[in-house]
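Only one protein chain is missing; all other protein chains are in place.
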Amino acid sequence: MLNVLEDTTVNPVEPFLRSDRMPHIWCPGCGIGTTVNSFARALIESKVDLNSIALVSGIGCTGRVAGYVKLDSFHTTHGRAIPFATGLKLANPKLNVVVYSGDGDLSAIGGNHLIHAARRNMDLKVICVNNLIYAMTGGQTAPTTPGHATTSTNPYGTFEPAFNLPALVDAAGAVYVARWTTFHVRQLSRSISEAFAKKGFSFIEVISPCPTLYQRRNKMGDGLDTMKYYKEKSKVKNGANTSEVGLTLNGEIAVGKFVDRERLDYQTLMRAQYVESLGERYIEVSGEAAPEMECACG
Amino acid sequence: MAKGRVSIVVERCKACGFCVEFCPTHVLALSSAFNSKGYHPPHVVHPEKCSGCDLCGMYCPDFAIYGTKAPADKRPEAAAAKPAGGEK
Partner (left out) sequence: MKADPRGVLTGTHFIDGDHACCEGALAAGARFAAGYPITPSTEVVERFASRVPTVGGSFIQMEDELAASIALQGGVWGGAKAFTVTSGPGFSLMMEHIGYAAMTETPCVFVDVQRGGPSTGLPTLPAQADMMQARWGSHGDYEIIALCPNSPQECFDLTIKAFNLAEEFRVPVMFMMDEVVGHMTEKVVIPPADQIEVFPRKKTHKAIEDYLPYGTNGDMVPEMAHAGEGYKFHVTGLTHDERGYPNMTPQTQDKLVRRLQNKIRAAEDRICMFEEEGLENADVAVVSYGITSRVAQRAIDLARDRGLKVGKLRLITAWPFPDKKIADLAQRVRAFVVPELNLGQMVREVERAAAGKAKTLAVPHAGGGVHNPDEILNAILEASRC
């Protein structure tokens, strides 16, 4: 449905979309779609075999990403994308498993799974779209909502300290931790590519507008206003100490690649342990279909 | 002839304004037309300034716009260049 005649070009993101499901449900000015563009570009750049990708989402606005991307995709239960992804990866180590979910899903109900997957250094690429709110359900406080913001469950303003997600996953053991905003489309894409090239638990936080709820209730304008706000308030601090990158209601937004280190990933450790203990008796999970996985009934 | 061209998928647009704002050469503006959902999609006001950088496409949350570079042989600088091996 193009309004340009004789156009044989294709949007670079189009092959990654379930075009039959467009337009999507995200609000005008929501940044989730923008992150999907960066994701698609990263897939192109890093030349990952698309058939090898499994994308797992939880519940929430960002959780809907799974339904819009043309990949093997799983829309799971609230907070549990990471353990589902863990099962996928262990059953088929050849899969490149991406977890694409929101701040509430990953750090509130999913918080326990987040820290354990980071601790284990499970080879997962986690893209956490952080709109500082529970958007899908109407704008409730999230563990990431900065102090004194107005939400539907803190109508007089929040007073709880908020999570500093990069610090959380850094402390838990993640090998790659970055934060960008939806303004930083190219940097985000590059970070996702870097995560794909790295084995272990990668966590990329993307600050995104929720104009309908977070920005509106806090009188911060619309999506475009927020993008300009990100441009103004962001400061690139590659290699920063993650304990110093917490977010506040109106303060600086530290972005950049904070952590990029080497640690053996879960499956490498597992394999080494089994080889040492079992020697030749150890039979590795191949990821190839077992005979009983093929239906002989045709 | 411009170095690039913008394609707009009118029915997907929600008039967020990202593309208009972040086009580095200010090629776009929101039109006064409506799509069937009642949004004003962008239109090209300075086509000659389009470089095909596709920042509009990168920013668009609705996958409603993208920029492409014009085919190599049609670009101004191609006159003196060797034949292109293939379009990007």
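Lettered A and B in written order, each chain numbered from 1.
Methods note: a residue touches a chain if its C-beta (ideal position, glycine included) is under 8 Å from a C-beta of that chain, and two chains touch if they have at least 3 such contacts.
Predicted model only: the values in this text are computed from it and were never measured.
Asker: Check the whole complex and report which displayed chains the hidden chain contacts.
Answerer: Computed over the complete complex, the missing chain touches A.
Asker: Pick from A:87, A:138, A:161 or A:251: which residue touches the chain that isn't shown?
Answerer: Hidden-chain contact among the options goes to A:87.
Asker: Looking at the whole complex, which of A:70, A:148 or A:217 touches the chain that is not displayed?
Answerer: Among A:70, A:148 or A:217, only A:70 touches the chain that is not shown.
Asker: List the chain A residues touching the unshown chain?
Answerer: Spelled out for chain A, the touching residues are 18, 21, 50-52, 54, 56, 66-67, 70-77, 79-80, 83-92, 94-95, 112-113, 116, 270, 274, 278, 281-287, 289-298.
In this text, only the chains that are shown with their structure count from here on.
Asker: How many angstrom between the C-alpha centroids of chain B and chain A?
Answerer: Between these chains, centre-to-centre, one finds 28 Å.
Asker: For a test of understanding, state which residues of chain B touch chain A in their complex under the given definition.
Answerer: 5-12, 14-18, 21-22, 37, 39, 54-55, 57-63, 66, 68
Asker: Over in the complex, which chain A residues touch chain B? Could you list them?
Answerer: 1-4, 7, 9, 11-14, 17, 22-24, 26-34, 36-38, 41, 182, 185-186, 189, 222-224, 227-228
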